[in-house]
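Notes follow once the structure below has been shown.
Here the complex is missing a single protein chain, while all its other protein chains stay put.
Order of writing sets the labels: A, B, C, D and E. Residues in every chain begin at 1.
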Amino acid sequence: MNRIDLQLLRDTLLAALREDIGPGDITSRSTIPTGLRGVARIMAKQALTVSGLPIAGEVIRLVDRDCDFLVLVSDGTTVPDRSALAEIRGPACSLLTAERTLLNLLQRMSGIATLTRRYVDRVQGTKARIVDTRKTAPGLRALDKYAVTCGGGMNHRTGLFDGVLIKNNHLAFHVSPVDSIRAARSQLGHLVKIEIEVHHLDDLPNVIEAGADVVLLDNFTPDQTRQAVELAGGRVPLESSGGITLENVRQYAEAGVDYISIGALTHSVPAVDIHMRIAPE
Amino acid sequence: MNRIDLQLLRDTLLAALREDIGPGDITSRSTIPTGLRGVARIMAKQALTVSGLPIAGEVIRLVDRDCDFLVLVSDGTTVPDRSALAEIRGPACSLLTAERTLLNLLQRMSGIATLTRRYVDRVQGTKARIVDTRKTAPGLRALDKYAVTCGGGMNHRTGLFDGVLIKNNHLAFHVSPVDSIRAARSQLGHLVKIEIEVHHLDDLPNVIEAGADVVLLDNFTPDQTRQAVELAGGRVPLESSGGITLENVRQYAEAGVDYISIGALTHSVPAVDIHMRIAPE
Amino acid sequence: MNRIDLQLLRDTLLAALREDIGPGDITSRSTIPTGLRGVARIMAKQALTVSGLPIAGEVIRLVDRDCDFLVLVSDGTTVPDRSALAEIRGPACSLLTAERTLLNLLQRMSGIATLTRRYVDRVQGTKARIVDTRKTAPGLRALDKYAVTCGGGMNHRTGLFDGVLIKNNHLAFHVSPVDSIRAARSQLGHLVKIEIEVHHLDDLPNVIEAGADVVLLDNFTPDQTRQAVELAGGRVPLESSGGITLENVRQYAEAGVDYISIGALTHSVPAVDIHMRIAPE
Amino acid sequence: MNRIDLQLLRDTLLAALREDIGPGDITSRSTIPTGLRGVARIMAKQALTVSGLPIAGEVIRLVDRDCDFLVLVSDGTTVPDRSALAEIRGPACSLLTAERTLLNLLQRMSGIATLTRRYVDRVQGTKARIVDTRKTAPGLRALDKYAVTCGGGMNHRTGLFDGVLIKNNHLAFHVSPVDSIRAARSQLGHLVKIEIEVHHLDDLPNVIEAGADVVLLDNFTPDQTRQAVELAGGRVPLESSGGITLENVRQYAEAGVDYISIGALTHSVPAVDIHMRIAPE
Amino acid sequence: MNRIDLQLLRDTLLAALREDIGPGDITSRSTIPTGLRGVARIMAKQALTVSGLPIAGEVIRLVDRDCDFLVLVSDGTTVPDRSALAEIRGPACSLLTAERTLLNLLQRMSGIATLTRRYVDRVQGTKARIVDTRKTAPGLRALDKYAVTCGGGMNHRTGLFDGVLIKNNHLAFHVSPVDSIRAARSQLGHLVKIEIEVHHLDDLPNVIEAGADVVLLDNFTPDQTRQAVELAGGRVPLESSGGITLENVRQYAEAGVDYISIGALTHSVPAVDIHMRIAPE
Partner (left out) sequence: MNRIDLQLLRDTLLAALREDIGPGDITSRSTIPTGLRGVARIMAKQALTVSGLPIAGEVIRLVDRDCDFLVLVSDGTTVPDRSALAEIRGPACSLLTAERTLLNLLQRMSGIATLTRRYVDRVQGTKARIVDTRKTAPGLRALDKYAVTCGGGMNHRTGLFDGVLIKNNHLAFHVSPVDSIRAARSQLGHLVKIEIEVHHLDDLPNVIEAGADVVLLDNFTPDQTRQAVELAGGRVPLESSGGITLENVRQYAEAGVDYISIGALTHSVPAVDIHMRIAPE
């Protein structure tokens, strides 16, 4: 997350603040005297991999420029339970108003990073890379994908615009996978790669010959995956997808694929436990 | 979800479409001939409680007004595995482009409804209502809260603006909970209720006397909860919160509280499995 | 008006500036040499209650960050004719360009505060609070309601989303007021209060028994109001509304109601006279 | 108000709806069963000059396309008390949700038209035209100015961008009014007219000779105005401004000026009384 | 370009940055280590008239506030080949990301200024002013028109809202040009001038008598133009338009017209050659 990214995320963060604050935080307004200052400590309440602290800093800045945000660990770090992640000093009312939006972002993003890190750790020592999918929370694609990299994962394409992936639903309109690859190739720019989904071992040689740049093995068992790796013989990178869990991910990695994509990294995120304790300064 | 709500959600849905489509769906553009029409069937691939079909209809309408969206079940219905949920007919390219955004919404919303329904079923026969929190995905507050109602849950306040909840972080700036309630009451409009969080049984009588409209029992055990219910003697509604799971929720309900709020309903949502199968019309 | 509120008002203020400045202030551009600096003094030209100075500061900041805005009195203060309210120093051209938008805001907001203050003064010594309505200038709800508080008034609900008020037009769809209250109660969250409008004394006991939290006496005479206060016997707060003027407001207050809502506070605002005199620095 | 204007006003109207509806109309949602239809009758409750009915139609369309809006009188018509202005048929919930925003617009716009009409009637038979100013409600410039024309008034420039008016605050930076006119003329395009404010009769001949296209007589008495008219001798149009009321406006008109501008038309608008009665269809 | 203009252009510049950067500059992100700083030198690679440096500064500021932008020449200056125009110091990644958007703006704007300057130089010594038209790149009206002034040209009206120009397509709905002028005059405010297009010498006297403020001679030859100038006898300013090139523009100027408008200034802009060389600081 560099400054450019934060600037481009501004509308997303403002929308999140607006839906929570609306016409005003009536609890803080009515209970906290104007002028009081506070200090907020953001703490991990479980072991986790951190993601989203620069985002949290941007949120607090959007709420009130008079807050000082001190980051205590870097995104991507795995910290033990009870670690301090950041400290904010500023008007008490601003800290209280920003709290929930800020935590909602941090808990989701660190949840994604933490889950990704577990998958990445499971395949350690193999050449397989853990990659994400487009199954992100609507509106949070950029944040979700950034969180995956904090957990050591790799990003697949961002959206429909920066990579071709021909899936079953596209193939329904073609006589053969080979036919669809040819149609795509004739229309696409020279910096575009074509990945295609196959569901049977038999389709693999054809799509490789037709010029696929990457092949996705959809819902293959680890055994079928091993056969596919042999059949491909290193001519194209292979990606496993579908039905892969923390339990079986290493089997896929050991079968020799290059990439393993996991929808659950972003579509079924367990929030990690992060608290914010606010006190008078 | 009536028409007004859908109209007000338009920017949220457009943002979701834009982050996925960006400058264009290069796979569909390059593989699907213009003019081809298709039919998409949206199917549950597990038992689930449905939420989000009107939203899905709005998404497809934003992508292409020439699509016909046929809803087959109502939001809030619990359906068995392999149930057809909706059918869309229209230009094949539009169906393919809308697919992922539409499913990301449906899978998250139905995931929330399904999880909520499980909690609601657990407390059946008691007077306890399952309520949500503000721990929603940033930008998706309205959708997440609507999904909770589809699962039979009840909505807590929408945001910081439509209800007062005095929490620990506010109390840090006051000499006593009673003091904070008085400060709030003197400033607030006559349609505003005040809820306050207590952490010890001892605080309960004081806040009731100070005029709290609702009391939240934070991280009480079921036993402590039962004592609180007795102590309150029906003078104010009580809400349990913190550390409540599918395993222990019924104990809280049987302890006699009025409301049980569960952050996990929206902060740790397992997406349910919903597919979209597209074929030539 | 704290920083968070100002940040959330940014789009409203920019829209006001844009409709006035459009593609550029051709008078100032063509008559004022670049580089000239000026000082602007904002003066009350009549006795008034001030509202909107922080907003004015935000407007000038949006036009040009190089301006220094010095507030001389606090919002809510009642000042005599010829009082200096604020002083701005900066590029002459920026002062001239911002002048009208800034004054339009200040004159309306201080107009509302001044009018509110007159009503509040009239009921001094009684327990009645003067409250506003939703009859605000479209797009200016937040500013109008803030101005009411500067005049010593209290805000009713902000909009349709943060409080229930069942009015005649809703009752047309119900067999009785009691029926409508029951319908509402069964659907609403536990932090929501229900206010209902009654037009006849006879309806009062029923709606109180049905559980209304507040009752609005619509177009009651002071006499009828006194009877209603007796009949209610303190069981619910009462609000008077309709046909109330500076002339008769005290009669309503003395009849013993808790709240008196006045649409004219915001729907028929006489702008107060505030000038801005600009000179070379 | 033609279609183009309505399209360009869309953001203004949506902002007005959003600030009132926010996350939802909880009263209508909880009391009105889905599926019920209603009919709303918009009635004048006093004699008034109508303005804003096409805007009202656009508002209801933004809330719900399923509503039919039937206009019964044209904008600009003066109607007696108890006249029906429009009728809307559609889902009861949509009518109730749109009511307040729609009336706020209609009451303000018709208030402006009604007040303008009174001024216009007062000067009937003279050549003087009643014109508005830039003292409009922030964000509502286009609506306020349109309403003035419905009352028979004429629009002055729209904003700072479409006409030059050199005022006292500009003159503070020049050695003489003549100097400022020359500076402006040398920089401006050939379709731009220059109006300049004078405060003393003595300045009039000079600014006319310096090439002013229109001269504004600021805070002149009717007597001084008559002298100015003579002195100008028809060489430039003259505009009176400052301190003009319904009581003295005819004196200014009879003094022979061409235009009389009245800030109060838009800065101190008394809302007219318009009701909306909703009933089951 | 003063600060107000830059503020109002913010959305235009952000849209330009967003369409280029989208979800991120993957080249710079993947090749430039975080923390590296660089210095960028913006150089003219041909003789040109500069326009757009303040805009370039705003672009870099939108990308990263940590960049220092040093302007080396003023907008409107004509510089020789190999002149340094500006220098930027900041994070290397930010410089690389901003480069193309910044250059696209500078090259177009300086291209317009350079072309305008050539026309202006051609008519030197005559009274004719070179003016622009509304034939600008959609979305870039303000920038294109500002660039014209940097080249010594004068701006015609900004858009349809700040000046009347009755063209052939309007006349098709009137019995005569005179008729159209009368219709317009009766409706327009007193600061609005009326320009009308004539296609034949014969129409000139009529439109002058009907009160046109300016007359546009559409597609007249230089000879016809001379006759028109004589016929008008200084009663109204004349503008030549249509078919005017660098080759024949002086003939029109010498024919005695006041204004010569050239669509090509903004609709057929040859970008000038400007480079940005970036190196480690």
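Side notes on the structure shown:
The working rule: a residue touches a chain if its C-beta (ideal position, glycine included) is under 8 Å from a C-beta of that chain, and two chains touch if they have at least 3 such contacts.
Only a predicted model underlies this, so the values are computations on that prediction, with no experimental measurement involved.
Considering the entire complex, the omitted chain makes contact with A, B, C, D, E. Contact with the chain not shown here comes from a single listed residue; of E:21, E:198 or E:238, that residue is E:21. Per the touch definition above, the residue from A:11, A:87 or A:162 contacting the chain not shown is A:162. Contact with the omitted chain, checked across E:53, E:88, E:105 or E:253, is made by E:105. Only one of the listed residues, D:7, D:124, D:176 or D:219, touches the absent chain: D:7.
Among B:9, B:44, B:63 or B:160, the one in contact with the hidden chain is B:63. Check E:84, E:201 or E:278 against the missing chain and you find that the one touching it is E:278. If you put the missing chain back, the residues of chain E touching it would be 11-13, 15-16, 19-33, 36, 38, 92, 95-97, 99-101, 103-105, 107-108, 111, 134-142, 158-166, 169-170, 172-174, 180, 183-184, 186-188, 192, 263-264, 267-271, 276-280.
In the full complex, chain B contacts the hidden chain through residues 17-18, 21-25, 34, 62-66, 91, 93-94, 97.
Considering the complete assembly, chain D touches the hidden chain via residues 2-5, 7-8, 141-142, 158-159, 161-162.
Criterion: only the chains that are shown with their structure count from here on.
Of all chains in the assembly, those touching chain B and also chain D are A, C, E. Chain copies chain D and chain E are related through a rotation whose angle, from the C-alpha fit, is 180° to the nearest 5.
The mean-CA centres of chain A and chain B are about 22 angstrom from one another, to the nearest whole unit. With touch defined as above, residues shared between interfaces to two or more other chains in chain D number as follows: 19, 21-25, 97, 158, 161-165, 192. Chain-to-chain contact here is organised exhaustively, every possible pair of chains being in touch.
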